[in-house]
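First, the structure itself, so that you have it in front of you.
Certain chains of the assembly are absent from this excerpt, and the rest are unmoved.
Chain nomenclature is as follows: A and B, assigned in order of appearance, with residue numbering initiated at 1 for each chain independently.
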Amino acid sequence: MTNSVPIPLQPAPSTAASSCGGHCADFTIAENLCQVLSNAWVNAEYKHLVLKAPPIALAVLPGQFFHLNCPPSGNDVPYLRRPMSLYRVSPQDCTIEFLYKVQGAGTRGLATLEPGATLDAFGPVGQGFTLPPQARHVLVLARGVGLATMAPLAQHAVQRGARVTAILSARSPALVMSEQYLRSVGADVIVVHDQDGSSDIAHIEKLVRERHAQLPFDLLTTCGSNRFLLALQRLGQELDVPAQVALEQLMGCALGMCFACVRPFRKSPGSETMSYRRVCWDGPVFDAQETVTW
Amino acid sequence: MVDMSVSIGKLTLQNPVMPGSGTFAEGMAKVIDLNGLGAIVTKTITSDLREGNTPPRVAELRNSTLFSIGIPSKGPEHYLEELVPFYRNYTPPLVASISANTVEEFGELAARLSVPGVAAIEANISCPNLKKDGQAFGMDPQATEAVIKAMKRNTDLQVWAKLSPNVGSIAVIARAAEQGGADALVSSNAILAMAIDIESHQPKVANLMGGITGSATKPILLRMAYQAAQAVSIPVIGCGGIATAEDAIEYLLAGCTAVQVGTANFISTSAMPRVIDDLQAYCVRRGITRIRDLVGAMKVHEAKLLEARAGL
């Protein structure tokens, strides 16, 4: 993965050094006070949040995330922020978007936000996906909310001239999210599901091998589950293609300060020496061959 | 104009606000202007390299958090080569926090870190003493005094002792640290706590116990800081549950010369700048010209004996 470049979605915002004693230029992360444009249910469990955001937030890269200051609601008083992957950024419209599952105190609070409300979105933070230069074919493998994390990568890779094959897995066809959105950004979408057994991991690996035979992948990506991670480790070695995985862990600060969000990693691919790395700061996207299941 | 400066011995801080060890790192420089802080305190390091505790390392509680990090440490080399140069780009004094398994190691590590660019060394004595059944140094007055003495022998820098709240009498430990030659005390580290998931029956942090930090602990740690300040004549730096200027003022009134902000940094990176601004605004509103006039300015209630009330 030498020769790779982190993905710049657009140039960093130009900030007037004069207004802040010359330090502004260093400030690439902020507590962005965003305005809620919409916050609608996608299905029974997921909501789609669209925010009007200031320039620092718009510099977010695929795979990066924000740490959201979820509002209290009733007896829910979230104390820490909650990490949420970028689902979509539109620098022209000054918007950032999230796709989230409502499950606990934080996301229940998020779900109460009405258009016009203010949300403090801390970020962008984290190391996103690293697209090899002149990438021609990228695999995106995702299930459930994992999609939120992968969508910006798909969009970006297409914009950079690569073909994107997105394999979306779900319990049933009805539960697949963002299929239309991914098609609209130009990805080739394959839906697999549990009902007809097409989401079986052997079947997915077969699909990947077939597509690779047609046009070799330069990058394999996934997020979340151990099952997909193991598949990508196998496929990456077999096909000799770099593989990256976006991980999650409970977080404190999301700024590399508290060391709460660590997971174990191999010091290098194949190494037996293990070391903890911070998901928020060293990731959330990691080389799949250095990642271990948990 | 309000004079916001405070003195810790010969060290003058432009204002009394600094981060608590382990709740601040280089990332903060990408978000706020570090030059606005009273001092910079770094995460505790040890001489040996350590990975820290098994995750999960954090659980959210009501108005507080349960952290069980351990002391992951990249060692003194990394500190001298990476962190000291990094923080040399900023003006506030740098305070290096250290921990060790033995009294001697505390002394050696203090010597090792006594380089230009480091202003003071904070001893995190909440860690277990390998030579004394693993009881924390900070729970034992003799061990506390010995650690501080060993450090003072090995460095000309200021030595701060960060006390553990998990003691019966913090005054006893505070006096032991002063006796050992500490230039200041930090009161205090996190309170030992636990939480259990009632569905899985497992502890919420893998290490079973962790430190409870954040707002909910303030009334307890404020009491401890007050008791420490009453017990010694060196400056006490208050720490525990500080998120707002109001919190900081309580600690100042209770006798603390400065304050450390911990968990609040995770909730809002602007916590420290806001505490500083709001402290100044409070002073302006109350006509206080020097913030140090607040230190120890608490007014206890007159003891009104019940019998005396009969005359009223």
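The rule we apply is simple: a residue touches a chain if its C-beta (ideal position, glycine included) is under 8 Å from a C-beta of that chain, and two chains touch if they have at least 3 such contacts.
Just so we're clear, the structure is a prediction, and the values are computed from it rather than from any experiment.
Stoichiometry of the full complex, written with the labels used here: A x2, B x2.
The rule we apply is simple: only the chains that are shown with their structure count from here on.
Looking at the complex, you find that chain B touches chain A at residues 22-33, 35, 43, 51-52, 55-65, 67, 69, 72, 214-215, 263, 265-270.
Across the complex, chain A meets chain B through its residues 20-21, 23, 26-31, 69, 77-81, 105, 120, 122, 249-263, 275-276, 281.
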